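Removed from the display is one protein chain of the complex; every other protein chain stays in position.
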Amino acid sequence: MIAAVLSLTLLGALLGVVLGCADRFLRVEGNPLVDEIGALMPGSNCGQCGFPGCAGAAAAIVAGSAAPTCCPPGGKALAAAVAGRLGLAVDLSALADDGPQIAGVAEELCIGCCRCSKVCPTDAIVGAAKQIHNVLREACTGCANCVDLCPTEALLLQPVPPTLPHWVMPKPLGA
Amino acid sequence: MGILTTFKDWFGNDWGVHPDDRKRPAADAAVRVMPVPERLWLPLQQHLGAPARPVVLVGQRVKKGQLLAEAQGAVSAPVHAPTSGTVAAIAEITAPHPSGLTLPAIVVDADGADEWGERVGCADPFALAPDEIGRRVAAAGVVGLGGAAFPSSVKLAGAARAGVATLIVNGSECEPYLSCDDRLMRDAAAAIVDGIRIMRHASGAARVLVGIEDNKPEALAAMAAAAASCAEIRVCRVPARYPMGSEKQLIQALSGIEVPADSRPADVGVIVHNVGTALAVRAAIRDGQPLISRLLTVNGGCVVAPGNIEVRLGTLAADVLAFAGGLHGDGLGLARRLLGGPMMGMQIPHWRVPVVKGTSGILALAADEAAAGDADPCIRCASCVRACPVGLLPLEMSARIRNDALDAAAALGLADCIACGCCAYVCPSRIPLVQYFQHAKGELAARERARLRTDATRKLAAQRQERLAREASEKAAAAARRKAERAAQQSAAEKLVQGEPA
Amino acid sequence: MGELLLLLLSTALVNNVVLIKFLGLCPVMGVSKSMDGALGMGLATTFVITLAAGASWVLENWLLAPLGLGYLRILTFILVIAAVVQFTEMFIRKSSPGLYQSLGIYLPLITTNCAVLGVALLNVDQKFGLFRSLLYGFGSALGFTLVLLVFAGLRERVALARVPAAFAGAPIAFVTISLLALAFMGFSGLNVQEVSP
Partner (left out) sequence: MNPNAFAAAPVASPHAHGGGSVARTMRHVQLALLPATLHGFWLYGWPSFLLWLLTILACVGWEALALRLAGGRRVGAVLHDGSALLTGWLLAMTLPPWAPWWVAVVGGFIAIVVGKQVFGGLGQNVFNPAMVARVALLVSFPLPLTQWVAPLAQPAPGFVDALQRFLGGAPVPDAMTSATLLGHARTELSRGVDLMQVLAGAPPSSLSWLGERAGSFGEAGALLLLAGGGYLLAVGVIRWHAPFAVLAGLAVPAAIAHAVDPARYLDAGSHLLSGAAMLGAFFIATDYVTSPSTVPGRLLFGAGVGLLTWIIRSWGGYPEGMAFAVLLMNALTPTIDRCVRPRILGRDRRGRPLDLPPGSPRQ
C-alpha cells in the first residue's frame, strides 16, 4: 500500500517537474494565428461581420465562432486565404456570387449633407457641404455604412459592371 | 534517335494529339483578296498590353495607313487606317472574345479611293541600326500574327538587349482548319525569307530555324528553295503534332532547349516569330506600310467556298463570310462560330465582330465537326495526362476546380496550363477541361485583384484612423490652448480687479 | 535482424492496430480529412506510442512487477501517456501552430486514444525485452500512421467525388474504411512465424 502510494506520488512529481520545465521552454505567447489572420483582414473595421472591428473578427474566426466567410468586403479572396491558413474546408459558394458592389451617388438626389463621408471607413466619399458628393470607385469597399445614413436615399450599392480584362469564364454547368 | 524517341514514347513522353487537320481543300485554293467594305471597325486593343489612344477626331478624313490611335505604355501597339475615308465614330463593337462584351473601336467609312498616305520605305534595311528597325516595326503596329498578338517590336528589342543566339520562325500552324501561314509560305516564300533576314538583323540572332510541320510539303519545299541562298537560315521539318506551334514546344522540338517555367524564351537565347509576322515586318521596313490587312482562313463545314482571304483589318466577320460565298443554307446547320482554330479559337456570339490583327481564321463549324454532348463524370482514364504537352494532371485539377478548391488546383500547376485544349479533345467523358481551367485562372486573378484591393483598403483605413487621431489631437490642443488663453485672460483680469482697490 | 523486421511487419500490417484490432478509430475518423494533417497526427501518435511503449516497459519491469503492483498498471500507464501527450502538445504548439490548429481537439485526445494504452498493455503481455517493446510500439504506431495516411488519401479523393447526399461526409468515410479493412484481411494468416525461429 505504501509502496503504491509512494511510487505513484513519485511518478506524478517527476512528470510534473518535466512538464513544468517543458512549459518554461516551449511557452507560446498569445496566439500568433489571431495576429496572422488579422493581418489578412481589410482593416477598415467596417463592422459588417458583426464583430468589433477586424481584430475581433480575426479572433472569432480563429476561435471558430465565426466563419471565414464572414467578411463581405474581403469576399471570396479573403475567405479562401483565411480558410487555407486555418486548414478549414469552406463553402465559398455560400458567398453570394453577385460580385463586388460599390456605392454610387444619384446626383439628382444628393443634397450635400456630408453625413456619408463622415462614416466612410476608407474616406472613399468626397464632397463639400451643399455640394454633390461622389464615390471614388477604387477606394469604396461596398460596406454600405453610408447607404443607411443618406437622408435622400441618394446612395445605393451597385454591382461593378463586367469589363473585358476582368471577365471570368463561367464554371461549366453540370458535369 | 529513332529508337530513343520510341523508347521515350513508351515511357509516356508522347505529348499532344493528332487531330484530323482538315486543312485541305482550303489550303490548296488560291488566295482571294477581299475588296474594302464600306465600313471598318478598328478596336483600340487588338494586341496584348495597354489599349491604343485615339489621335483622330470624329469626322476627320484619313488616308490609308494613317495613324488612328497611338501606342500608350511600354507594351502596346498603334492602330492605322486600313483604307482612306472618314472617321465616322468611336463606338463600342462586340469584341473578338468569348464573353460577347464590347470594346471601343474607331469606325472608318471608306471613300472607295483607297489612297495611301505618306510612306517611308527603305531600300537597304540592313544598313539601318537594329534599334531603328525596332522603332519602325513599332510604328507600323506589327504584332505577332500567330494569334497571341504580342507587339513584335517589344520582342525584337528585348531580344537585341538580351543577346539572343537563335531566331525561331514558326511555320508549324498546328491548328486544324487553318492554312493561312501555309498559303503565305507557298506564295511568298522569298518575301518571308527577306523578312526573316530583317528580323535576324534587328534581333542580332546568329542562326535562324524555320520550323514547318511535315503535313505541309509544298510550304517546306518553297521555303527551303527560298532560303537556299542564306546559309544562316535552316528550314526544319517538324512532325505534325498539335500543339507543335506552341512557343515552348516548338523551341524544344527545334533547338532542344527547355524554357524554364518562369522565364521567357529570350532568357535562354531564343525568340520565336510567326511567318506572317516576318512578312509584316518586311512590309513595314521595305515599303513603310503599317499593318492594315492580313491573310486569314475561312473554313468549316458550313462555308460555301472555304479558302484563304486577304482582308483589311476592321472588316466584320459577316462581310468576310459573305465574300467567301456565305454559309450553306444561310447557316441553318451552323453549330459554332469561331475566330481562330478549333483547338484554341474563341466562340463568338454573332458574326458582327471585326477582324483584328490576331485573327487567323473564321470558322463556321457544322454540328458533326463541333465538340458537343453532355459531359459524363471523369473515369480517370488519364488520356488527358498523356496528351498534356506541359505535363499537368488535368483530371486532378478539374476535379478540384469542380469542388471550388482553386488553390489546390493552382498547387497542381494551373498557371503552367497553356490552354491548348489537348486534354478536352481526348477526354472520352467530354469534360470541358479547358473551361474549368480558364474559369479557375480568371477566378484566381479576380481574387488576386481583390486581395490587392484589400491591401489598399487597409492602407486607406489606416490613413483615416491617423487623420482622425490627428484631428482629435489638434482639436484637443486647440481646446487646451483656448483654455490656457482664457485662464491667462481671467488671471490678468483678476489681477486687474485685485489691483484696482489697491 | 530478419526476425526484427518481421516483428515490425507483423505489428504494422498483419495485426494492424486500426484495421485488425480496431483500436484508435476516433483519431482515424477525425484527423483523416487531409493527408498533411494525417501525417502530423501520425507522427505525433508514433512519438507517443513508441515512448509510451518504452516507458511502460520500464514501469512494468522496474517498478510494478518488483513491487507486485500489477493492479496499478492501467493507472500508471495513463499517467505516463498523459504526460507524454501534454509534452507533445506543447512541442507542436511551439513548433507548428498551423498543425496545432488543424489537429485541434484530437491532439490532447491522443491521451484517450485507445491505441496508445492498448499497445502499451498488449506490449506488456508479450513479455518482450526493452528493445523489442520499443519495436513493437513503433511497429504498431507505424501501422497506425500508415492506415491514417492511406485513409486520408482515400478521403481526399472521396471528398472530390459526387457522393450522394445521403452518404456524404461520415457515412462514406465509414464505408471506405470498412472496405480498407476488408483489403487488410488479405494479410490475415500471413505466416510470419514460420520464417522466424
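Just so it is clear, A, B and C label the chains in written order, and each chain counts residues from 1 on its own.
As a convention for this text, a contact is a pair of C-beta atoms (placed from the backbone, for glycine too) under 8 Å apart; a residue touches a chain by one contact, two chains touch by 3 or more.
Computed from a predicted model, the values in this text were never measured in an experiment.
In the full assembly, the chain not pictured is in contact with A, B, C, by the touch criterion defined above. Check B:V79, B:L184, B:L316 or B:L334 against the missing chain and you find that the one touching it is B:L334.
Checked against the full complex, the one of B:P130, B:G269, B:G288 or B:G326 touching the unshown chain is B:G269.
Within the set B:L42, B:L279 or B:V434, the residue that contacts the chain not displayed is B:V434.
With the whole complex as reference, residues 10-12, 17, 19, 98-100, 162-164, 176, 248-249, 252, 257-263, 266-269, 334, 336-338, 342-350, 363, 365, 369-372, 374, 376-383, 385, 388-393, 395-396, 412-413, 416, 419, 421, 424-430, 432, 434-435, 438 of chain B touch the missing chain. Although one chain is not displayed, chain A still touches it through residues 169-170, 173.
With the whole complex as reference, residues 35, 149-151, 153-154, 156-158, 161-164, 167, 171-172, 175-176, 179-180, 182-192, 194-195 of chain C touch the missing chain.
What we mean here is this: only the chains that are shown with their structure count from here on.
Taken as a contact graph, the chains are fully connected, with every chain touching every other chain.
Ranking every chain by how far its Cα centroid lies from the centroid of chain C, the top place goes to B. Put simply, the C-alpha centre of chain A and that of chain B have 37 angstrom between them.
Centroids built from CA atoms put chain C at 56 Å from chain B.
Within chain B, the positions touching two or more other chains are listed as 377, 402. Shared interface positions of chain C, defined as residues touching 2 or more other chains, are absent. Chain contact summary for the complex, chain C toward chain A: residues 33-34, 36-37, 59, 63, 67, 69, 72, 75-76, 79-80, 83, 86-87, 90-91, 93-94, 97-98, 101-102.
Residues 45, 95, 97-99, 101, 103, 374-377, 401-402, 404, 406-407, 431-432, 435-436, 438-439, 442-443, 445-451, 453-454, 456-458, 460-464, 467 of chain B are the ones that touch chain A when the two sit in their complex. Every residue of chain A that touches chain B in the complex is listed here, in rising order: 40-45, 73-78, 80-81, 84, 91-93, 100, 121-124, 138-139, 141, 162-164, 166-172, 174-175.
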